[in-house]
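One chain of protein is taken out of this complex; the other chains stay put.
Labels A and B are assigned to the chains in the order they are written; within every chain, residues are numbered from 1.
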Amino acid sequence: MALTRREFIKITGLGLAASGLGVLGFGASGEAQAAAVRPFKLTHATETRNTCTYCSVACGILIYSMGDRAKNARSNIIHIEGDPDHPVNRGTLCPKGSALLDVVHAPTRLKAPRYRAAGGTEFKEVSWDFALDRIARLMKDDRDKNFIAKNPAGTTVNRWTTTGMLAASASSSETAYLTWKVARSLGMVVFDNQARV
Amino acid sequence: MTNTWQDIKNANVVVVMGGNAAEAHPCGFKWVIEAKIENGAKLVVVDPRFTRTASVADYYAPIRPGTDIAFLNGVIHYLLEKDAIQHEYVRAYTNASLIVKDGFGFQDGLFSGYNEEKHSYDKSSWDYELDKDGYAQSDDSWQHPRCVINLLRQHVSRYTPEMVSRICGTPQDKFLHVCELFASTAAPDKAMTSLFALGWTQHSVGAQNIRNMAMVQLLLGNIGVAGGGMNALRGHSNIQGLTDVGLLSNQMPGYLTLPNDRETSFDEYMKTKLYKPLRAGQTSYWQNYRKFVVSLQKALFADAATKDNDWAYDWLPKLDVPLYDIIRAFEMMNNGQMNGYICQGFNPLQAFPDRGKIRRGLGKLKFLVTMDPLDTETSRFWQDFGPQNPAKSAEIQTEVFQLPTTCFAEENGSLVNSARWLQWHWKAADAPGEAKSDIWIMTGIFQRLRELYRKEGGAFPDPVLGMSWKYTDPREPDPEELAKEMNGRALTDLIDPATNAVVTKAGTLLDGFAQLRDDGSTASGCWIFSGCFTEKGNQMARRDASDPREQGIAPNWAWAWPANRRILYNRASADPDGKPWNPAKPVISWNGSKWVGIDVPDYGPTVKPSDGVGPFIMNAEGMGRLFARDLMAEGPFPEHYEPLESPVENVLHPKVSSNPVARVFADDRASFGSPKQFPYVATTYRLTEHFHYWTKHALINAILQPEEFIEIGEVLAKEKGIEQGGWVKVSSKRGEVICKAYVTKRIKPMTVDGKPTHVIGVPIHWGFTGQARKGYGANTLTPSVGDANTQTPEFKAFLVNVERTTAPAA
Partner (left out) sequence: MSELQSQDYVRISATTMTPPMARSHEDQVAKLIDVSRCIGCKACQSACMEWNDLRPEIGHFEGSYENPADLGPSVWTLMKFAEHENEQGNLEWLIRKDGCMHCEDPGCLKACPAPGAIVQYANGIVDFISDKCIGCGYCVKGCPFNIPRISKQDHKSYKCTLCSDRVSVGLEPACVKACPTGAIMFGAKTDMQQQAQLRIVELKTRGFENAGLYDPQEVGGTHVMYVLHHADKPSLYSGLPDKPRISATVDLWKGFIKPLGLAGIALAALAGFFHWISAGPNEVTEEDEAEGERVLREGEEKLS
């Protein structure tokens, strides 16, 4: 049985070395193995109950965040899984729900208000005050100019049709109610949500 | 949903038609699997494609997109022909016996009263024959030729199995097998549940699709019972809540309608909402309408709403058209009739029909505000992204604001699920960077507007300045405070007029909407939510998952509207004497003195069975409607109309081929294609790996389904030389998409009126922002036309062409 050095290493060498190591007392016991199983990563994470943001099955979820909510720690979400107590999903999640972590931390999450001027070719970051002041100004100017207090028949109609709004479908009912109050106080009627698409 | 997700497990037959539950709602679909395993249920799937739902079905039947009404009217024809209906239920609980007016008729595709110029109906003949007391006449013997059941029998007589197959392309044997499975649930102790979603709504006849199945379910006695119902699987996590709170052009919270121009005063408005019972002794619960509206006005405007000013009725805007829906909004934008648009968590450039029209419309605005956690296509419509979004930035004069918001994990609040459960959730972490909650942003805009109106005055500032805003932090109201405002409270001590005793003290949170009054002594921002946040605390945060008999009710988990009721119309789960139709799975029953059971009765808790009060308490006749009176745009019975873009003529009435009352704007009609140019039927849909246009931003989901593609059957692919995974160009009259092809056995050509018809499947999820590969989006192709009742766009059936092409230059 003639083995070249290459064959020796590739085919038998490692195994022989391994067997030999065992025999020679370098065997696969000892501290290296204590680290074999990855440490469980949620042991001291903070658990928060929430609802999946996607479809209307509304699966219960457990959000795990780093830190114990101490003043000096900033919570960072590290893992999300199903809430086993929830009567509908009983801990399960679909491929979207199982990947909620990646939408929370999406690189395309927006972090600052941005503004694009008429004819502009790019967004620039602006302050919240700039954005909200400007939006309020534009809305008021449009409303004051185009508000319809009475229709041609003389009926009081108090509607504003030249600015409209699409309301969010994953925001809370409380947000929805507040949004409704704002939109209708202005007389806005071009007002819809995602119910149809 | 009339029932709960878990209740699906009680079904004997589950029909998924007009949806793809396994794919779109996997975690809810587990209860279908439970039904199969624990209850021996049969799963029936009727769909143009062999879907992931079909992969675990007991029976699959194909259907041409847009022909569901022909199929379901065929089912009704079968059930009546074979007498496979639940007689006692139909007689007692539906309007089968009621007699319809003499002038009512149907001929050549049109119901009586059609106005060809206006494309609408005078619906006065679509109603019951009334007696001298104003009650509907009836014939319990079903002999009268104009009683509903006989008119229905006549209406569906054309929908024979041959005709169904001719229109739908469903082989007759498959259609009949589906009918048999449905019919097996006519037995009183058997139930079928219908699970549907956008596969039914997104048609020019969407609402009638759903009505049609509701009629099937009434005939089979499957409404109100465990394992039955009409279960609309809603889309987004709180789209049910948004609808409940009335964020629609014609709605106010709790399904109260916004006034229109004809309703010149509060009294005029209320006249159309008195809902006088149409049979003796009926509940007709909407008789309480006034209490709900007055309580809403008190919540909105507090002391500024008084009896003397008609509860500030004029502070509400009035509508001059039925709906300012999205299709109309973008029509107006394109016509230069709109200047500003706010998109809160919404991405219309990808989500709305005819992307080209959407892009042009946005470019005509003066300003666009987007509020979103993610970088949406809409917020970048003005930027050139190549063929997926060609734009000349310098020419677009729209000012654009991209405002970063928090997401679900970063806020407290409640969401309403598909089964009407209000579930509270808690914040886990702060938002990244400077992102703010929608509440903070909306309030920020509102407070600035108020300040401007205070300083400068302007157009009708009264409701802006008068809107009640008494929150602990007026810059960012606490969600709990808002929830309490919706729940409602007593504004003064509430006195029981019989005893003069104070029953509820001023300032107390109400226990439910039964306490609401129309004299201004109560306030409630959303009457159907009343009971969600009481003096006992936040009911939406309840977490007791116990479930009596494990029947899928879990009455103490969170809180369901209305009144924590989990199965709507549950009175119909028992026979007229109050005994459960299915003794093995009772929901409520009459114990001799009151209604008892595992759910809150959808009925007067002490109303005796002998009183003859119908179980459908919101309807003036107290019955389920096989004949819809004047409530639908197209007619009281569903009729098959072809999609606006269809490969064939309507074989039943070629002169009235598509929905005669569809609202089509002229420029949209001009962009409909003909079958000569665009010979294939396309249908758009979701894939389980993605959620709308959101998850392409999530890396894992981008990995799981990375790139835009269409699905095409093997026969057509061969004919067109299209290879597995090869590049194709799919085009409609409105645009083209260049993407990959999935050649599959799961879509087969169907024989429609003797001719082969091919279907192309177009998944929707791609765009030009996020992490998945850049794509066009299915709505590049779709037509801008909606359902005649709701204006839901017809995404599920339109015409395209498909050609083999080469890979685009990188």
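Quick note on the criterion: a contact is a pair of C-beta atoms (placed from the backbone, for glycine too) under 8 Å apart; a residue touches a chain by one contact, two chains touch by 3 or more.
Predicted, not measured: the structure shown is a model, and the values here were computed from it.
Asks: From the touch rule at the top of the page, work out which displayed chains the omitted chain touches.
Replies: Even though it is not drawn, that chain still touches A, B.
Asks: Have a look at B:S165, B:S524, B:N701 or B:S732 and name the one touching the chain we're not showing.
Replies: Going through B:S165, B:S524, B:N701 or B:S732 one by one, B:N701 is the residue touching the chain not shown.
Asks: Return the single residue from B:A772, B:A788 or B:V802 that touches the missing chain.
Replies: The one listed residue touching the chain not shown is B:A772.
Asks: Consider the whole complex, including the chain that is not shown, and state which of A:A45, A:I63 or A:C94 touches that chain.
Replies: Hidden-chain contact among the options goes to A:C94.
Asks: On chain B, what residues meet the omitted chain?
Replies: Listed in rising order, the touching residues are 22-23, 26-27, 29-30, 33, 36-37, 50, 52-56, 58, 60, 687-689, 699-709, 724-725, 739-746, 771-773.
Asks: Residues on chain A that touch the omitted chain in the whole complex?
Replies: Interface residues of chain A facing the absent chain: 1, 3, 5, 7-24, 26-41, 79-82, 84, 89, 91-99, 101-102.
Heads up, the rule we're going with is that only the chains that are shown with their structure count from here on.
Asks: Please output the residues of chain A touching chain B within their complex, sorted ascending.
Replies: Interface residues on the chain A side: 46, 48-60, 63, 65, 74-77, 80, 82, 85-90, 92-100, 102-104, 106-123, 128, 131-140, 142-144, 146-147, 149, 151, 153, 155-197.
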